[in-house]
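Structure incoming, see below.
Of the protein chains in this complex, all but one are displayed in their positions.
Lettered A and B in written order, each chain numbered from 1.
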Amino acid sequence: MTEVKPYQVEGVTGGWEVVIGMEVHAQVLSQAKLFSGAATAFGAEPNSQVSLVDAAMPGMLPVINEYCVKQAVRTGLGLDATINHYSVFDRKNYFYPDLPAGYQISQYTQPIVGKGKIVLDLPDGSSRTIGITRLHLEQDAGKSVHDQHPDHSYVDLNRSGIALMEIVSEPDLRSPEEAGLYLRKLRTILRYIGSCDGNMDEGSMRADVNVSVRRVGAKFGTRCEIKNVNSIRYVQQAVAYEARRQVDLIENGGKVVQETRLFDASKGVTREMRSKEDAHDYRYFPDPDLLPLELDPHWVEDLKSTLPELPDAKKARYVADLGLSPYDASVLVAEKEAAAYYEAVAKGRDAKFAANWVMGDLFGLLNKAGLDITKTPVGPDQLGSLIDLIKNGTISGRIAKEVFEEMFASGEDPAAIVEAKGLKQVTDTGAIERVIDEVVAGNADKVAEYRSGKEKLFGFFVGQVMKASQGKANPALVNEILKKKLTA
Amino acid sequence: MTDIIDLDLGSARDGLAKKAFSALELARTHVQAMEDARSLNAIIIETPDRALADAKAADQRRAKGESLGAMDGIPIAIKDVFCTKGVVSRACSKILDGFSPTYESTVTANLWQAGAVMLGKTNMDEFAMGSSNETSALGPVASPWRRRGDNRPLVPGGSSGGSAAAVAAGVGLGATGSDTGGSIRQPAAFCGLVGVKPTYGRCSRWGMIAFASSLDQAGSFGRTVRDAAIMLRAMAGYDPKDSTSVDRPVPDYEAALTGNVKGLRVGIPKEYRVGGMPAAIEDLWQRGIGWFKDMGATIVDISLPHTKYALPTYYVIAPAEASSNLGRYDGVRFGLRVSGDNVLDMYEKTRATGFGAEVKRRIMIGTYVLSAGYYDAYYLKAQKVRALIARDFTAAFEQVDVVLTPTTPSAAFAHGEIAGDPVAMYLNDVFAVPASLAGLPGVNVPAGLSPEGLPLGLQLLGRTFDESGLLNAAFALERAANFTARAAPWWRQ
Partner (left out) sequence: MALDNAAVRKIARLARIEVTEAEVEHYAKELNAILGWIEQLSEVKTDNIAPMSRVVDMKLPMRKDIVSDGGKQADIIVNAPETAAGYFVVPKVVE
């Protein structure tokens, strides 16, 4: 195994290490908002999914959604984190047109979830643990639309008040790739838990990325926060760009100033936010409309005992019980649905063989067709039957690839395809002998060469026989008979 | 028979039950009184058509034998702090210009559910910030009371000054108020009324325009303890829309009014004997102690050691909460907008124009005490002192059943008399604020007149959720004090 070189930004004065911390906003998959009964569905008419509370009408009061609390706790458990049985909702005060109350209800000094961790599965099969600082619940803001009118912005409060989990990592990430792996792994965990759908394109998962650079082993440098990056690819681009920018700045005698930046995806650059005004002073204080959130430890224990098997545990099981390589196992567990598919195929079958089929042929075709596993035209039972046909010698591995493509295109069962197309392996020794005889007769010169010691030609004869039998001849029988005939 | 207009709520209720008069007659009488009292500026929105329609509906119910109870057909006035559906509600602030809620506050909805008749909305200090009703964007309220031989207009107290002045002038048989740091008890004292602030959490805050969320509590004004008790019962109750509303049954407060206080332990806190307290107030307090003694109660000297710090504590916490609660008035979704070059400019102009001086002052204070570097020294410190103040009461209520104090350190003052000095104005609530910080119920009982002929009140404080016991003690005190003075109706000319 080749050693992976740590990621560094090469400057004129030497190498620089990139330090990345991530704040991910994950929308809780709930029907109603965190503090009101309005719906959370995506893409409705402006201001149609807004209650009087979300619009901060005078005299309106928040009442918390129990389900959102439950999902935050389950997510915390999924991150192997401390659950705080006493947490507090604070008001974060600032003015913005899409923040109706003039404050966001969030959690500041006493969040619902404390320290935890996420394990990254690196391509070389090793893993790296990234610390989670905290997870807290907060409200989303509304949306300002700036492109409808030259001098006006339009405000839609449909998102206002939707529950978000802000998940903050330690500054443990060291490369754009790790940043990407972190987001993928976090998304995997959220999806296993079912607390967030992780759809970055619909904004239900967004990342604020903190980037700084330093000499290896030196103190942390000054960081910049890149706000609201909405795809994993953009996060990686933004980190790479920002690290380079900071290195260039420092090497040219400049100083990194702590600031908030935006990632401009069309240009692939980060830029300073123009609306940045006086230093923010959010004047956090406990929301007097709410009481401290106290969790019953038994309730938390119950949630813990009913969590689904999570990707790390699943991966470990695949390695230990099914004999898969750590890398294959991590690929298979990356999506909950893929893992479930794989397990259905592997059940009672050769697990490694099943893994090769799922990761190779199935993922290959899905990828080509742009489908995800939930849309697969080949069900796990069907793939399982195909594997059974190979294993019981009905078809050869080569034919099986053809059959699988046909299954993928038509959704038909493998047995039906094999039957209809007459792809069954020929195991009749008489029939195989006849074909071999023809091949031997038609290639007298090559037979002579073989017999005079050019044994490499054996493969040529196998190929000719298979070709003549349209691939259906049982390879083992072909080998056996051919050897006999050629040495005769 | 006495004139209808002279009846108090309890007697009017009895009259309606006996069909001595109809709700419509009662409503007409009060609508007329409301028109006659316009010079007080107590009612800022009159809803006479609504009043007559409500009254007719009450009469129809009664005719069918379906009366809703004590409040059915009773005309009342609503403090402008309560959002009333389709009736402009602006907490007497310019920033809520024209705001017509599409919803009804829980407290007023409860009252309408009980059959109450709406006369109109009452004047108040802007966003309930004030103790004289002089901060209202709709102008000051003249108290029905005047000093003997002196025609200068006096303040009715505040912030529920319009509600107090209205009921004292015979406009409405009761009125709603809200009390954050004395805003019911102090105007009740100035206007010779009973004003009760229940335990925090007893009345829903939903639909009540917020000033300071951890302190705001709705309550009632009445001419008598019975009136205030009847009305409070109709207002109170658990509301799942308010996370600080308490889920416990509301007792029949009127039924608790036996007047029997034999063996009741009445606490007298020595810290309320403040320097410079007028002799009339001190005398009244002593008389109150004497009455309770005479009625067989036990007088217990108690100590509430942190009393002195209640007012400064309040003036950190209330402005802090207000600075945040008033963040929603930004000219985007409702109320006033003053246009500007950009959003920031629009915000600043809107808020500079829409808020009055006292509101701005408190927003500034509140913003400051929450800001980075000052939070611990001011806000956190105040919440710690608040905990000590609450602890003082908890300890005291192990020894006593109610606490008796003066309600205010003086009688009503004239318009403009102390308007220039914020701290002097804040001192009005020195006796009211400690109970607000602790969330305890309190009531003003009119108990005597000052040398200039103005009402003075005594305050009783009770245990958390023991409004019944508190009101019964108030009822006994009311009988003993036998306060019968009424303001001469100069405003009718």
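Keep in mind that, in the parts below, contacts are C-beta pairs under 8 Å (C-beta built on N, C-alpha and C of every residue); 3 or more make two chains touch, one makes a residue touch a chain.
It should be emphasised that the depicted structure is a prediction, and the values quoted were computed from it without experimental measurement.
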Selected from B:P269, B:G288 or B:G331 as touching the chain missing from the view: B:G331
Candidates B:S143, B:T313 or B:T407 - the one touching the absent chain: B:T313
Omitted-chain contact residue, chosen from B:G65, B:G98 or B:G149: B:G98
Among B:I4, B:L68 or B:V343, residue touching the chain not depicted: B:V343
Selected from A:S144, A:N356 or A:S385 as touching the chain missing from the view: A:S144
Positions on chain A contacted by the hidden chain, ascending: 30-32, 36-39, 45-53, 55, 63-69, 88, 95-97, 144-146, 148-157, 262, 273-275, 278, 281, 283, 286, 290-294
Hidden partner interface residues of chain B, rising order: 98-100, 102, 199-201, 214-215, 240, 243-244, 246-247, 306, 308-309, 312-313, 315-316, 323, 330-337, 339-349, 351-352, 355, 360-361, 363-365, 367-368, 371, 374, 377-378, 380-388, 390, 422-423, 438-439, 464
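Keep in mind that, in the parts below, only the chains that are shown with their structure count from here on.
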List of chain A residues in touch with chain B within their complex: 52, 55-64, 91, 93, 95, 97, 100-103, 153, 155, 277, 281, 283-285, 287-291
In the complex with chain A, residue positions of chain B that touch it: 82-83, 89, 91, 96, 99, 101-103, 105, 205-210, 212-214, 240-244, 320-321, 323-324, 326-328, 330, 332-334, 343-344, 347, 367, 370-372, 375, 379
